[in-house]
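What follows is a short report on a single structure.
Of the protein chains in this complex, all but one are displayed in their positions.
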Amino acid sequence: MEILVCVKKVPDTADAEVVLKPDSRSIREEDLAFGINEWDNYAVEEAIRIKETHGGRVTVATIGGADSEDVLRRCLAMGADDAILVEAAPFKGSDPYGIAKGLRGVVAKGSYDLVLAGVQAGDDGFGMVAPVLAGYLGWAHATLVTSISLEGAKVAVTRELEGGLEETLRLALPAVLAIQTGINEPRYVSIMGIRKVRSKAIPTLDLAAVGLAHGEVGEEANALREIGLAVPPAGREAEMIKGTPAEVAQRILDIIRERGGVA
Amino acid sequence: MARVFVVVEHRQGAIRDATFELVTLARELECRFGLEPAAVVIGHNVRPFALTLSKYLPETIVVDSEALENFRYETYATVLKDLIEKETPLVTLCPHSAFGMELFPRLSVETGRPCATDCIKVEMDNLNFVVVRSVYNGKINSRLALGSSGGYLITVRGGSYAPAAEGAHEGTIRDYPPPAFGPTFRTEFLGYREAAAGAIDISQAPFLLSIGRGIKDPENIPKAEELAAKLGAVLSCSRPVVDKKWLGKERQVGTSGRTVKPKVYLAMGISGAFQHLAGIKGSGVFIAVNRDPKAPIFRAADYGVVEDMFKIIDALKEKLGR
Partner (left out) sequence: MQPFREVFWNIGYHYIFYSLAGLATAIFLYGIGRRWRLWRSGWSEKRGGSFDWGLVLRRVFLNASILKGDPLGGITHLSIMWGFIILFLGTALSTIDHWIISYLRGDLYLAYAFVLDMAGVALMAGIALAYLRRYVFKRERMVTVVRDHVVLILLFFIALTGFMVEGFRLRAQTLSWHEPSPVGQWIASVSGLSIPGARLAHTLTWWVHSLSSLFFIAYFPFSKFIHVFAAPVNVTLEGMGFNPFLTLEEREALKSDFSFRELIMLDACTQCNRCTVVCPSSIAGEPLKPRAVIDEAGRFVRRKNGFGWLPGRAGDASLPKARAVEGDPVWFCTTCSHCYRECPVAISPMDVIREIRTARVEGGEDVPVKVQEMLESVYKFKNPWQGAKGKRMDWATGLDVPLLKEGGADSRCFYVGCTFAYDSRLQEVPRAAVAVFKAAGYGFGVLGKDEVCCSEFVRGVGEDGLFTELAAQNVDAFERYGVTEIVTPCPHGFHTFSNEYRRMAPPMGSRAVRHVSQVLEELISSGAVTLARGGERTVTYHDPCFLGRRNGVYDAPRNVLRSIPGVRLVEMKRSRERSLCCGGGGGRMWIEAGEGEKIAEVRVREAAATGAGTIVTACPFCFTNLDDAVKTAGFEGKIVVKDLTELVAESLERRSAG
C-alpha cells in the first residue's frame, strides 16, 4: 500500500490576534505560531496507522519554502517513510487549483494507491484541493472521511454528514480521501524523534519536476483571484456585560429568568 | 438570458433547509443582476421536491433516475455536467455542506468551470462574480474574483442568507432526461448510520450550557456538569471537546453535530466557529462567555462577557447556592 499524504503549514489563528498588513493583501505573521494544518495531521496519523496494519510506505509532501521542512520532518518522525518538498516560489499566491496541479505532479512521480489530505486548511478553509486533485487524476474521491477500511482493491469509508449522521461508501482504488478531524488520536512526536530523522534527505522538486511550466500556476494563473482582505464589519455585536464575576453572574441569571430559564 | 441554477439538496426524504437560503440568493441575483433563477432537483422519486420548489422559483428542472437514488458525486456530477453544458447557466449554486463539498469541487474539474467554496456573500461585477469568504478562524474576510468563464460554481455557507418564503406564483416543472452513465462505477453507496446513539437528545433541550475548548481539561467537565445541573440546563459542547473525546458526539452542537433551538444558550469557552454557530437556531437568548474579546462568537451572541469562564462558573454556582 503506497500512500501519499499532502500537508500544509499554516498559522494558528484560533486564539491569536490576526492583524492585516497595511496593503490589506496579507496578514502579519511575526506573532503567529506556524505548524502543520490540524486536518493534515490527522491524515498523516491515519496513513501511518494503515501502514502499520497493512504494510506499505507513507510519503508526505508539501508545497512550501525551506521553512516547511520542519513540518515534513515531524511527519517523518511520526513514522512516514519519505518526504517531498515542492518549491513554493512558483506557487506563490496560488489558488487550490494551482496547488492541486502541483500535487498532481508529485503523484505522477510515484505509484500511489491512496492519496490522503485534510478536508481543508485552517487558514483559508477552501476544502477543494483533495477533490480537485482527484478530478485531475481521474481517481475516485471522498471527503469528510471519518473512517477507512481497506478491502483489497477497494476501500470502504464513512463520511461525516450533518446532524450526527454518517454515510458509508466503497471506492475503487486508487482514490483520494479528504480526512476529517477526530478520525484518530495523533501520536506525540518528541524532539529526539525529530532529531533521529534529521539526516533523512528531503528532495526538493522544482516546477519542471512536477510537470508544470512557468505561468501554469501562481497568481497570474489563478481561477480564484484574491482582491483584498478586510476585518469583518462590526454588524450586530453582542451587548457586553461588564463587572465583577459576581455582578456578571447576577445579570446572566436575571436574563435567564426573564426568558423562562432557571427554576 | 443569463441564468442561475440552485441545486436542491435533499436527504432521506426531506429537502435540507440550506436550499431555501440559496433561493434567497438566487432571487437577489435576479433582482440585482437580472439572472433568471431555476431549481435543479436530482434524485429518484423526487417529484414532490420539485413541487415544493415550484412554489419558490419560476422554473424547476427534475432529473429522476433510479441510479440517482442515493447521492454519489460520480453520478450527480455526470448529470450536472450534462445539464450545465446543455443549459449553460451562468452560475450554479449549492450549499457548502457535506453534499456540496463532495460534489462541486469535483464538478468544477469535470466541467472546467471555476468554483468558489464556502462563500458568505455572492455578487457580480459585470458578468464576473465576486465572492466574500471568511478566513483565519472567522477573523478576516477575503474578497475573491472568479476568473472569467462561461459558467461558475459557487457553494454557499449555511446561514449567510435568510431562508426564502414561498413566492406568489407557481413555477413550471420540467423533466430532464438523465444522461447515460458509464458501464463501471468507481464508487458505491453502502448506507447511512447514526454516528452516536446516546441517551441525551440536546436538540430538544430548552436550556443549554455549552462548553468549548476553553474548558481546557476533561477534569473540569464535572464543574460544568454541576453548573448545568444547578441551572436546570443540559450540557452540550462544540466540536473540539468531542474530537478530544471528552464528551460524546451526541452533545455536539454544530453542522456535523446536532441542531438546537433552545430558549437559552449559554456558551462558555467557545470561540464561535461558524460550524458551531450554524447548529444554533431559533429565537432564544444567546449568552457567550469567552476570555478573548475578539472571539467571533461575540458577533453572534445577544450578550457577551469577556472573562475567564471558570470565574463565571464559580460566580454562578455561588449565586445559585452550593
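Just so it is clear, A and B label the chains in written order, and each chain counts residues from 1 on its own.
In this text, a contact is a pair of C-beta atoms (placed from the backbone, for glycine too) under 8 Å apart; a residue touches a chain by one contact, two chains touch by 3 or more.
Quick caveat: nothing in here was measured; it's all calculated off a predicted structure.
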Inset, instruction - In the full assembly, spell out which visible chains the left-out chain is touching. - result: A, B
Inset, instruction - Check the options A:Gly56, A:Gly93, A:Gly163 or A:Gly193 and report the residue that touches the missing chain. - result: A:Gly193
Legend entry - Listed residues A:Ala16, A:Leu150 or A:Leu173, member touching the removed chain: A:Ala16
Legend entry - Hidden partner interface residues of chain B, rising order: 217-219, 244, 291, 308, 314
Inset, instruction - Quickly run down the residues of chain A that touch the omitted chain. - result: 12, 15-17, 31-35, 78, 185, 187-196
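Methods note: only the chains that are shown with their structure count from here on.
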Inset, instruction - Could you put a whole-Å number on the gap between the CA centroids of chain A and chain B? - result: 20
Legend entry - chain B contact footprint on chain A (complex, rising order): 11, 13-15, 17-18, 20, 27, 96-97, 119, 122-128, 131-132, 134-136, 139-144, 146, 156, 158-172, 175, 181-182, 185, 222-232, 234-241, 244-246, 248-250, 252-253, 255-256, 258-263
Legend entry - chain A partner contacts - residues on chain B that touch it in the complex: 11, 16, 72-74, 97-98, 101-102, 105-106, 108-110, 114-118, 130, 133-147, 149, 186-196, 206-207, 213, 231-233, 239, 242-243, 245, 249-250, 252, 255-259, 263-264, 266, 271, 284-288, 292, 294, 298-307, 311-312, 314-316, 318-320
